[in-house]
Structure formats: C-alpha cells, structure tokens
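One structure below.
Missing here: one protein chain of the complex. Every other protein chain is in place.
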Amino acid sequence: MHRTTETVNAVFQPMAHAGQEGWQAQAEVFWEVFSVFAAVGILVGVVVVAYMMYNVYKYRDSEDASGEVESVEVGELPRDAMSKKSKKLFVSLALSAVIVIVLVVYAYTALLYVEAGPEVEEDAEMHVHVEGYQFGWDFEYENGHVEAGTMRIPENTVVRVTVTSRDVWHNFGISELRVKADSIPGQTAETWISAEEGEYLIECFELCGDAHSQMVATLDVMEEDEFEEWYEGTNPEDETEEAEG
Amino acid sequence: MASVKKYAAIYVVLLVLAAGKFVFFELDQVFGYWDAFTGVMALAVAKTALIMWYYQHLNEEPRSITYLVLGSYFLVLLLAAAATFSITSGVY
Partner (left out) sequence: MSELPPKSSVKRWLVTTNHKDIGILYTVTALFFLVFGGILALLIRAQLWGDLGDGRLMSGLAYNEAVTAHGLVMVFWFLSPFAFAFANYLVPLQIGADDLAFPRLNALSFWLYAFSGVLLGISFFQGGTLDAGWTIYAPLNLPAYTPSIGSTTAILALFMFVVGVTASTMNFLVTIHHSRAEGMGLMDMPLFTWSILLTVWMMLFAFATLLAVGLILASDRIFGSLFFDATTEGGSLLWGHLFWFFGHPEVYIVFFPALGVMFEVFQSFSGRRIVGRKWVIAALILIAVQSFLVWMHHMFLTTINLEIKTLMMALTIGISLPFDLIVFALIYTLIKGRIRYTTPFLYSFGALFFIVVGGITGVFLGAIVLDYEFRGTYWVVAHFHYIMFGGATALFGGLYYWFPKMTGRMYNELWGKLQFAVFFVGFNLVYFSMFAAWETPRRVFEYVEAMTPIHRVGTVGAFILAFSFLMMFYIFAHALRHGEKVGDNPWDYTRTTEWAVPSPPPLENWEGRPSFEGGSLNFVSKATDGGHASAHDHEGHADHASIWPFAISVSMLVLLLGLSGLTVWNGREITGVSTGYAAVTAIGTVAFLGSMLQFGREGFSAPQPAVAERWPFEGMDKNKLGTWFFIASDIMVFGAFITAAIFIRFEAGWTTWQPVTDSIYGLVNTFILLTSSFAVVLALVYARRGSKKGTMAAIGATMFLGLSFMAVKAVEWHEKFFIDGVSWATNVQYTTYFMTTGLHALHVLLGLMIAAWLIFRTKEGAYMDDDRPIELFGIYWHFVDIVWVFLFPLFYLF
C-alpha cells in the first residue's frame, strides 16, 4: 500500500496547484479527473449520437432510399445477419473497451491518492471527529472540545476527519471541497480536508428524516493564527465550569 | 428410484454424519475451535450432497437441475463471503 501511494504521489505532484506542500486537495483531484471524463464522455457521446442520427437519416424509407429490406416472413426462425457488420461490432467494442479501461485505470490511481491522503509529517495533521444526528452535526476536536453547527479548521492544513452517526444513516458532504463520507451508526468512515480560508457549506447527502433538507452546518476555514487563538480558548474543562457557573 | 435397502443405508450414513458433527464439538481437547468448525462444515456439505443426490433424486433428473441448485448455493456463499469480507480491514 505504502509503495503504491508513493508512485501515485509521483504522478500527481507535478500537477499540484497547492505547490508549496506538494499535495492536492480532493477538489483538485476531482476536478482533474472529472474534466478528463467529461471531455472524453462528451466526445464519445457526440460521435455516437451524430453517427446514430446520420444513419437514421441516411437510411430513411423514401422514394430514393439507399437501403433495402431483407426478405423475411412472419414466423420464420431468426438467423444471424450475414454481413461484415459483425466485424465492425467487435472493432467498436474493442475501441470502447480501451477508452473505458484507460479512463478507469487513470481514475483508480487518483483513488489510491485520495484513499491514502497526502503524505505530510504527522504533527502537521490535525484530527476532527464528526458525529451526525437528526438533524445536525457535532464536531469533536483532539482536546475533547465539542461544538455543533460549525466546524473550524486552519487553512492549508491536512485535517483528518472521522465520521460516524448517533442515530440513522447520514452522509457528511462539502460540495465545494468535494469531500464526502458516509455517516453510519456503528461505523467510522474516514476522509480528509484541506482548504483555503473561507466558509463552506456542509450538507447531508443521505435521506435521514423529516428535516433532512435543513441538516446543514458550516465549515469555517480560518487563518492559522486565528485558528490557534480560537483553539487555545476551547478548553473543555473551562466549558464545564462556565456551564456550572 | 433406488431400493429400500439403499435408502436405508443412506439414512444410516446420514445419522452417523450428524452424530459426527456433534462429536467434533464435544471433543474440544482433540479439536481446536476452527478445526471443529471446518470439520462440521465438511460433514454438512457431505450430508447435503447425499440428501440431494439420492433422496431428492437429483441423480435421476436432468443435470441442469443440479446446476440450478448449485447456482443458488453459490450465490448465497458469494453474498455471505463477500459481505463479510468487505468489513474486514482487508488484506493489506
């Protein structure tokens, strides 16, 4: 596994936009793969549909029709069409197989990258544990601080995220960052985030009950110092005291 | 259709195999848990094969019926094995 990841990183590093650390955020990986798929997909789609339309027009039934019907009678047992078209069939099939397999192998290398997460020093990482519930999100930090509704992380830092659920099946997703993980009771899924400063929308992507539509939270990606300052102030023990006072 | 004698012989073999299953788990000094597990499963498969082949008369039907039933068993095995494997941490 380890070795594979290195190879994959070698492929992706030169394209990394976030240059300085040498890794790509999921959104960038997604965008690259999606662009390639979209380009190939649209090209194939246009060619196939154009070819369909061309033939359906060319061989339409009319006075000067260029095609002809094969003689058949009702009730005759089917026979295989004797033509060169079968050969053509396999050439097309082989072509489509090559396209699809190349696309998927390419996408698979990207998957291994995303699965492993970027390689950074251990201490550069932080970890947030997300718990979904009807209908909101709790975010628990390494120091034990728990907060609902807003997830705060420092900018351009790889944040490991573990996701679970307190009640039913949810799905933790941030569209803009292309980050998503199932939030399943009794299971812990993993993903990672790294983002620029700003606010992002967290939504639930699995039907979870009547307020599913309203099950949103905010991801607040803060400047490094600002985050540190906020994090220092979140001593869970203080919180209990405050609550008691 | 086989003779009553043959059916009776198969019945006796089935009884012995059934008792064998129990014995595997009674002699826990001799067999470890997973040995007993494997042994019992082997006996179960043998019993199933005997019942299907001679009592359900698969030996007299077109072979396709055997394949049909094996197909079902295979899919059950696939579902159970793949689903269970999916929640292991994998081979790496």
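Letters A and B mark the chains in the order given here, with residues in each chain numbered from 1 onward.
By definition in this document, contacts are C-beta pairs under 8 Å (C-beta built on N, C-alpha and C of every residue); 3 or more make two chains touch, one makes a residue touch a chain.
In this text, all values refer to a predicted model and were calculated from it rather than measured experimentally.
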In the full complex, chain A touches the hidden chain through residues 29-30, 33-34, 37, 41, 44-45, 48-49, 51-52, 55-56, 59-61, 65-70, 72-81, 83, 85-86, 88-89, 92-93, 96-97, 100-101, 103-104, 107-108, 110-111, 114-115, 134, 167-169, 171, 173, 175, 178, 180-182, 184-189, 201, 203-214
Per the touch rule stated above, chain B touches the missing chain via residues 1, 4, 7-8, 11, 14-15, 18-19, 21-22, 24-25, 33, 36-37, 40-41, 44, 47-48, 51-52, 55-57, 61-62, 64-65, 68-69, 71-73, 75-76, 78-80, 82-92
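Please note the rule applied: only the chains that are shown with their structure count from here on.
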Between the Cα centroids of chain A and chain B the separation in whole angstrom comes to 44
